[in-house]
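These notes concern the structure reproduced below.
Missing here: one protein chain of the complex. Every other protein chain is in place.
The block that comes next holds chain A.
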Amino acid sequence: MNQNKKRLRRTMMFLNAQKPGLIKDAYIYQPDSIMFDLEDAVAENQKDAARYSLYHGLKTIDYRGCEKIVRINGLDTPYWREDVRCAVAGGCDGIRVPKTESASQIKLVEGEIVKAERAYEVEAGKVLIMAAVESARGVMKAMDVCEASERMFGIALSGGDYTRDLQTHITGTGVELMGARQQLIIAARAAKVQCFDTVYTDLDNMEGFRKEVETIHLMGFDGKSIVNPRQIRVVHDIFTPSPKDISFSEKVVREIDEKKEKGIGVFTVDGKMIDIAFYDGAKRILDMAKASGVY
């Protein structure tokens, strides 16, 4: 398995792949992943220019540990194949497929990735795939999409298009996204891939943003798409385990390991009843803390 499939992805920062001023040093904000957008942010007559700057950016800039994902154009456009070719040739880590509604679309993109990996002597299987779900049909097919390829590392909700398809709109309350969020996180967990929430575009409402991130964190999401570097710290603060959580998880893991040897199944840690069911969760918190650089 590609070890990067499970890497830390609390924040995926979107930026227009056509703008040198944005792509030249987006790593300074330290998002976990950078999402180079060739789709909505780029005008129809600038698609080739965007690919050109994307390719050279990927080839020449050291992104210092940030994951490099490219959002290609939709499979219903004439652009996406060339997008995949340039992204893979440039050395991206992953491709985000927009408007996904079926496993066959993922397989189609995978085919192009395989071709490009061969053509540009990129290690086979290096380039991963994530799918963006932007419609009611996509939500209903989430499980199939998540399991469409070995390269699939995650699925993301794209709230704008999804709510339009649902014949509603983004309200700020989250009520319109409730069902999709639940369905996607369940599908992702069942398929053992990651799950990412949609963007929050009201940059003046940082309090609203914080609340939304707290909610999706509790729901089980792995991270959030972001549109401005100011949002990074909020997400990382919420998704990074606190010293208290880390300390408790350490004790849980240690105690379970020790008690298992002695044949004890249930016991207490800091006054809380603990059994083997807590083991994976505690390990996950410690892994998350390690990946976040706080443990």
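Keep in mind that, in the parts below, a contact is a pair of C-beta atoms (placed from the backbone, for glycine too) under 8 Å apart; a residue touches a chain by one contact, two chains touch by 3 or more; residues count from 1.
We take it that contacts and distances are computed from a predicted model.
**Student:** Out of "NADH-quinone oxidoreductase subunit A", "Pyruvate dehydrogenase E1 component beta subunit", "Citrate lyase alpha chain" or "ABC transporter ATP-binding protein", flag the one the UniProt entry gives for the chain missing from this complex.
**Tutor:** Listed in its UniProt record, the absent chain's protein name reads "Citrate lyase alpha chain".
**Student:** Taking the entire complex into account, which one of A:M178, A:L203 or A:I264 touches the absent chain?
**Tutor:** Answer from the full complex: A:L203 touches the omitted chain.
**Student:** Please identify which residue in A:T77, A:N228 or A:S292 touches the non-displayed chain.
**Tutor:** Answering carefully, the residue with contact to the hidden chain is A:N228.
**Student:** Please give every residue of chain A in contact with the chain that is not shown.
**Tutor:** Residue positions of chain A that touch the missing chain: 24-25, 28-29, 203, 228-230.
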